[in-house]
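Handing you this structure, nothing more for now.
Let's turn to chain A:
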Amino acid sequence: MITALLLFWPALAALLVLLIKGQGAKKVAFVAALVEFALSLFALSAFDTQSGATQLALSLPWIESAGISFSIGMDGISLLMVLLTTFLVPLIILSSYKHAYKNPNAFYALILFMQTGLIGVFVAMDAFLFYFMWEVALIPIYFIAAVWGSANRIRVTIKFFVYTILGSLFMLAAFVYLYLQTPGTHSSDVNAFYQLSLSSESQSWIFWFLFVAFAIKMPVFPFHTWQPDTYTESPAQGTMLLSGIMLKMGIYGVLRWLLPVVPYGVSQWDEVVLVLAIIGIVYGSIIAIRQRDLKRLVAYSSIAHVGLIAAGIFTLNEQGLQGGVIQMLSHGVNVVGLFFIIDIIFSRTNTREITSLGGITQNAKLLSIFFMVLLLGAIGLPLTNGFVGEFLLLSGVFQYNAWFGGVAGLTIILAAVYMLRMFQGVMFGTKSELTASFTDLTLNEKAVLIPLVVMVFWIGLFPNTFLSISEPAVNNLLSIINR
Partner candidate 1 sequence: MTSIILLSVFGIINLFAGFAKNKQVLLPLVLVFLAVVFGVNLLDWNDTQTYFSNMLTVDNYAVAFTGIMTLTTLLLLPFSQRYIDKGDSNLAEYYSLLLFSLVGAVMMVGYENLIMLFIGVEILSIAMYVLAGSDKSSLRSNEAALKYFLMGSFFTGIMLFGIAMIYGATGTFNITEIGAAQAGLGADGVMDSMFVLGILVLVIGISFKISAAPFHFWAPDVYDGTPTFFTAFMSTVVKTAGVAAFYKLMAAAFAASYAAWFPTLVAITVLTLVVGNIGAVIQTSFKRMLAYSSISHAGYMLMALVAFNESSDTSILFYSAAYSAATIAAFGVLKLVQDQQRSADYEAFNGLGKTNPLLAFSMTVSMLSLGGIPLTAGFFGKFFVFSALLQNPDMLWLVVLAVILAAVGIYYYFRVVIAMYMQPAANQKPVRVESFTAFTLIVLTILTILLGIAPALVSELL
Partner candidate 2 sequence: MNNIPEVIRTIPLDYYLYFSAALFVIGVIGVLTRRNAIVIFMCIELMLNSVNLLLTAMASYRGDTNAQVFVFFIMAVAAAEVTVGLAIIVMTYRNIRSTDVQLLNYLKW
C-alpha cells in the first residue's frame, strides 16, 4: 500500500497544485514533495534491508485477459532510487524559490506529475507498467523544458522528445515480444521475464532494442547528442530533473529489465557496450574541457560520468553493479547541486559564460565552499560521495578488463582538468563587471545546498548505509543473471 501511496501522492498533489493560482503553487508543491519524502522514509522503515526480494508489493489486475497487472513493489535498488527521487524533488522545487515562472501552477504540477512517473519507473514490476511510467515521466519534462526553457528550446526539446520516444518504442517492441514468449496466457511480470529462456539469437536483438532505449535515456555515446542541448536550454529545475533523476531511469532500466532478462544477449554484446561507454567517458570529458557555457560543461561531464556507470554495470560483477547503484545516488546529488549553483550564478549575473565570470569567491565564501564540495564530489575525491562510486565502478571495470579500467580511469584526470578549469574561471581570478556586486547565498539557497552537501559526505563517509540496502537486491540480480 505504501508503494501505491508513494506512486499516486505526487499525481494527486499535482492536481491540487493545478488549482492554485499564483506563486502560492510552489509552496503547496514543496509541502507535497516533503510529504512524499516522509512517505518514502516510512517505506524505508517498513523495508527489510536483509532481503533481496521485492517488498511492499501490490499487484492488481489491470488488463486481466492479457495477464498484464498493475504490479508494483520495491527491492533495495528500487528503494534507493525512490529515495533519491523523493529527496531531490523537494530540493528542486525549493531551488526555484526565487524564480517567478509564468503559470506556476502548471510548472509545479508538472514537476509533481513527473515525480509520479519517475517513482513509477522505479517501482514497476510489470513490463508494461514500467513502459507506461517511463513515458509518463517524459511528457512533463518535455513540457517543462519546452515551455519554460530558453530561446532555442523548441527545436532542441522536440528533438529530445522524438529521440527518446523512438528509443522507448523499441523497448516497447521488445517487451511485447518478450511478453508473447511467456508461457500460458502470457504475463508481463518481471519475474515471468526473468524465467524466460530465449534463443541466443533473439536475446541478441532484444538486447539491442532494450539497450537503445536505455542508452538514449542515459545517454551513452553515441546516443547522447540530445543531451547537452536539452540541458542547456531547459530551465534550471528541468535540467536538475533531467540530470538528477531522469538519467537514472535509463540505468535502472538496464539493471532491472536488461541484464537479468537477456543474459545471453548481454554476454554477446557486453564488450561493445563497454567500449561505447568508455569512449563516452573519454569523449565527454575531453569535450567538457573547452566548454564555455557552464551548463554545457556539466552536461558533457555528465556524459562521462554516466559512461562510467554504464561501463560498471555491464561488467556484471558485484563491485561494478554496486558501484553503479551508489554512483547513481552520488551523481544525482552532485549534478543537481552543480546545476543549482550554476543557476544561482546565472540568476545573479545573467550569464553562464565562464569567460565573463570570475572572482566570485571574493564575494561569496559560502557559495565557494558549497561549490567546491560538490565539485569534489563530482571529481570523486575520497571521502566524498563520488569517490565511492567511482572506485567501485573502476574496480569493476578493471576486473573485467584491466585495459578498459585504465582507459576508463582517465576520467579521474580529465574530470580534474575540466572541473578545476571551470571552478577557476568562475570563482577565482579577478572580478569581472558582472560579478562585481555578487552576493552570497540566501537562506533559501542554503536550505537547498546544505542537504546536498550533507549527502555528499554521508555517502562519502558511510556508503554502507546505502550499499547495504541494495546489496541483497544486487546479489539477487546477479544470481538471476548467472542462472
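Following the convention adopted for this analysis, a contact is a pair of C-beta atoms (placed from the backbone, for glycine too) under 8 Å apart; a residue touches a chain by one contact, two chains touch by 3 or more; residues count from 1.
Selection rule, in plain terms: all candidates are chains of the complex that A comes from, given by their letters.
Just so you know, these numbers come straight off a predicted model, no measurement behind them.
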item	value
Candidate touching chain A in this complex, from 1 or 2	1
Complex interface listing, chain A residues touching candidate 1	62-66, 128, 131-136, 138-139, 143, 146-147, 153-154, 158, 161-163, 165-166, 169-170, 172-173, 176-177, 179-180, 202, 205
